[in-house]
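Heads up, the thing below is written out as structure tokens.
As you look at this complex, bear in mind that one protein chain is not there, while each of the others sits in place.
Letters A, B and C mark the chains in the order given here, with residues in each chain numbered from 1 onward.
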Amino acid sequence: MAAFTISEGSGAHRRLRWGAGLLGAAFLIVLPLVIPSVAQIETITQIVCYSVAILGLGLLVGHCGQISIGHSAFVGLGGYTTIILVADHNWPYLATIPVSVLVCLVAGALVGIPALRIRGLYLATVTIAVAALFPVLVNKFPSFTGGPNGKFANEEMTAPDWFFVNPYTPTGPPTDHYYAILVVAALMFLIAHNIVRSRVGRAMHAVRDAPLSAAASGIPVAKVKIFAFAVSAAFAGVAGSLLVIQLPAVSDTRFDLYLSIFLLVALIAGGSASIAGAIPGAIVFVVLRTYIADWAEGLDLLGGRPDGGQIVGILSGALLIAFVFLLPGGVIDGLKALRRRIVEIVPRPPRDWERYRFAGRSRTDQPAVRES
Amino acid sequence: MSDLLRIEGLVVQFGGVTALDGVSFSVREGQICALIGPNGAGKTTAFNAISRLVRPADGQIRFAEHDLLGLEAADLSGLGIARTFQNLALWPGMTVLENVMVGRYARGRVGFAASLLGRPARVEDREVRARAYAMLDYFGIADVAHRDCEGLPFGTLKRVELARALVAQPRLLLLDEPAGGLAHGDVRELGETLMKLRDDHDMTLLLVEHHMQFVMGISDYVVALDLGRNLVAGNPAELRDSPELVEAYLGAPV
Amino acid sequence: MTHPLLELRAVHAFYGDVECLHGVDLTVADGEVVVVLGANGAGKTTLLRSICQLVRTKGQILFDGAPIGANTYDIVRRGVSMVPQGRGTLVDLTVEDNIRAGGYIRRDKDVESDLGYWYEVFPPLAQRRSTLAGSLSGGEQQMLAIARALMSKPKLLLLDEPSLGLAPIVVRQLFDVLARVCAERAVAMVVVEQNAALALGMAQRGYVLEAGAIAVTGEANTLRDDENVRRAYLGY
Partner (left out) sequence: MAITTTDRPDSPAGRRSRGGDVLAARRRRSAAKSLGVVTALLAAFSVYAIIDGGLTLYLQRVIDGATNGVLYGMVALALVLVFKATGVINFAQGAMAMFGTFLAFTAVDKWAVPLVVAILIGMVLSAGAAAGIERVLIRPFDPSNHLPIIIVTLALYLALNALAALLWGFDPRGFPTLFPTGSDDYLSIGGARLYYTKLGTALVAVAVVVALHLTLSRSRLGLAFRCVASNVESSRLLGVHIGRTVQSSWAIAAAVGTLAGCLAAPTTYLDPTFMDKILIYAFAAATLGGLDSIAGALVGGVVTGLAIALLTGYIPWLGGEFALGCAFFVIIAVLQFKPSGLLGRRTQDRV
């Protein structure tokens, strides 16, 4: 039983939400300032970047019920868009993000169009082919992409002079990157929140749970699916751009099929049907791919063939299975259950619902069912 | 009063089996029209054809001035047609309130682009939420508004489905076995509700139903089908003693 | 000691968390034909499905004096066979494979001769033995479903709306054959049927289900003359 009960929309509830929000924001803002190490700042920056990709994947998988094993390609598309515009055309970093969005929206819609005609599983085979195809395409056009050698930008993103972080300390530039990325990511979370709460978001849920009933309720199922796919790809594209802002170097191996699968692992671990789940998901993702990998590097199982990557693979597989079995709602579901033990938020009727009261003129002069 | 829905020569085939074989009837504005017939007569198929879930091989379906066969299932809600399903077609993972809110989708104006922005979506969301809640209140089930559909009793779910159909404020309401699975008291109450919808909210109702007493009690016009064809049609008083109808139900001349 | 072939004691059935049967008692004696009437959604189908454990149940179900078990495939092996609503035709299999599938649990040598027997009973099936079952007409599919269900040599046959979508004349013929075959093989039956007049004509006893509970029970003759039953289920 919860220790406190709060009514939804009441003053206490609003204070709680604002309080939690401000606390979270303060934490995120102060975080790089209290961490002394460049590597750690870079790690949390990566978490923020990947959370956007996972968020996008969640919109598609968790909210619209479509599976994609091809999101590595969209992350890569965003990343390459940014690096090409920055390195070859001297665009400022942040200005490339809208271009990434546009490119990935179109690419996502194109991949999603088969969804018009086909059911879930076929789409999964299409997306897995997309993921496998992307590195091949990158190598196909080396003049744009640098081919197998990868592509670099000579200059990192720099903050304007008025910005409060001193760029001449070792932690200065990564902190700048962190803040820029954090702002963009916050915007993406806001957008995702808006989508899920809107009419379109409800339509996505309806399509996920029962497509036929959705169609019967006037929802254009195919359009909704393509929209979800395109938007989801655009989120992945933004994540790609952010990753390039964090580290201005890309190569084909950075965006392979494994990235797609790890994004799914992270999504399931975090909680696929919740916006906030992308954050624990991204933490799982980065912890698996950096910390665990580093730790496993030092292990020496099976005589002299230590490879962090393998341990990570096995662990991720096991983790994924464990989550699907034990906590299908992901970490975020667990956290919510915990929160409910402390504070229970009781839903309230919507405001002003009486205005829309559906009532007829009362008629008592007529028997209800005419007896036969 | 004019014909709101007009169906002519409807033919539906599943594989090699003809489920509807030239069914015709029309529903006048403001009527409660019942489609009856033994199981397998093609009533639900006719419904699914009207709501564009199955594709007829032949025939015409006109709603007001629209040719429904030229439209998609998703377009109907916008024209003012809503329906319920025999076996319920709700979304188990969503709350009752959200289920009802989806019913209003076609009347919403926030498009894909606007949904990104928040403000317009939120204004609309607030209104739809209130309307949906009011609808639940009308059916006396506002207390379960925030619960997931999964696990609620059948009678409640039937009301949720009715609320979802009504929240779109349709001109024509299609009800597939609204009384199916309800206890006697609930059936009576449902009859009152449906007549109120016709009388007070200017709705036209087309329903498929087995419960004879219910049908005869509330309908203005009854169309009986048998084996995919029109059997008889008329007002309840005319039909009550129709030998064709008795035979169709009993499978034997009486 | 004699005990009924099938006995349900206070059986509750659930779809997910929704309770659809609220404590149903029912018995079927050896070779007896019992009809279950009720409005759509009253729980008739659920009743049959709970006997086969296709839904989650609470309460006791005894078959041949012993608990019926929890697994459908074991229940079938013990001698319960069901023709589901909509006939459950295996539409991608040929007619012959459908009937063979009915004898899936049998390993004896009489399968082939039994196959011949059913072709004799239902000549239309014999003519179309190598066509896909999905393209049969409704009546033929119902014959197929009955032949398939009886291929497993059950002691109890559960029939869910066998008349659904069939012309009255076909229904009557089907019921005639069914009654004779079952009598010949001493198969007891539970028939769920909308066509109450027909079903009551063939049954010894009947139950009326209303909203998941037994409302009326009695001899078939008594039920047929009951005013309420006539109004509600016979449609006149």
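Everything that follows uses one rule, which is that a residue touches a chain if its C-beta (ideal position, glycine included) is under 8 Å from a C-beta of that chain, and two chains touch if they have at least 3 such contacts.
What you see is a predicted model; the values in this text were computed from it and never measured.
K.L.:
Can you work out which residue in B:F25, B:F63, B:F85 or B:Y105 touches the chain that's missing from view?
P.N.:
The one listed residue touching the chain not shown is B:F85.
K.L.:
Determine which one of C:A13, C:V35, C:C52 or C:L223 touches the chain that has been left out.
P.N.:
C:C52
K.L.:
Given that one chain is not shown, which residue among C:M82, C:L156, C:A199 or C:L223 touches it?
P.N.:
C:M82
K.L.:
For the full complex, which residue in A:F4, A:Y122, A:F144 or A:W295 touches the chain that was left out?
P.N.:
A:Y122
K.L.:
Would you mind spotting which of C:T27, C:S137 or C:N221 touches the chain that isn't drawn?
P.N.:
Of the listed residues, the one touching the omitted chain is C:S137.
K.L.:
At which residues does subunit A meet the chain that is not included here?
P.N.:
Subunit A touches the chain not shown through residues 61, 65, 67, 69, 114, 117-118, 120-122, 124-126, 128-130, 132-133, 136-137, 139-140, 211-213, 216, 257-258, 261, 264-265, 268, 301-302, 305, 307, 309-314, 316-318, 320-321, 324-325, 328.
K.L.:
Provide the residue numbers of subunit C that touch the chain removed from this figure.
P.N.:
52, 54, 72-73, 76-77, 81-82, 84, 88-93, 97, 100-102, 104-105, 120-124, 128, 131-132, 134-135, 137-140, 143, 148-149, 152, 165-167, 169-170, 173-174, 176-177, 180-181
Note that in this section only the chains that are shown with their structure count from here on.
K.L.:
Compute per-chain Cα centres, compare each with the mean of all protein Cα atoms, and return the closest chain.
P.N.:
Centre-most chain by C-alpha means: B.
K.L.:
Just grab the chain with the largest centre-to-centre distance to subunit A, centres being mean Cα coordinates.
P.N.:
For subunit A, the chain whose C-alpha mean is farthest off is C.
K.L.:
Report the inter-centroid distance (CA atoms only) between subunit B and subunit C in whole Å.
P.N.:
31
K.L.:
Touching two or more other chains, which residues of subunit B qualify?
P.N.:
92, 213
K.L.:
Note the residues in subunit A that touch 2 or more other chains, in rising order.
P.N.:
none
K.L.:
Taking the complex as given, what residues does subunit C use to touch subunit B?
P.N.:
16-20, 39-42, 134-135, 137-138, 161, 163-169, 171-172, 194-195, 197-198, 210-211, 231-232, 234-236
K.L.:
Using the touch definition up top, name the residues of subunit B that touch subunit C in the complex.
P.N.:
Listed in rising order, the residues are 15-17, 38-41, 86, 92, 150-154, 177, 179-184, 210-213, 227, 245-252, 254.
K.L.:
Quick check on the complex: what are the subunit B residues that touch subunit A?
P.N.:
51, 53, 72-78, 82-83, 85, 89-94, 98, 101-103, 105-106, 108, 110-112, 114-118, 121-122, 124-131, 133-135, 137-138, 142, 145-146, 164, 166, 168, 188-189, 191-192, 195-197, 199-201, 213-214, 216-218, 236, 240
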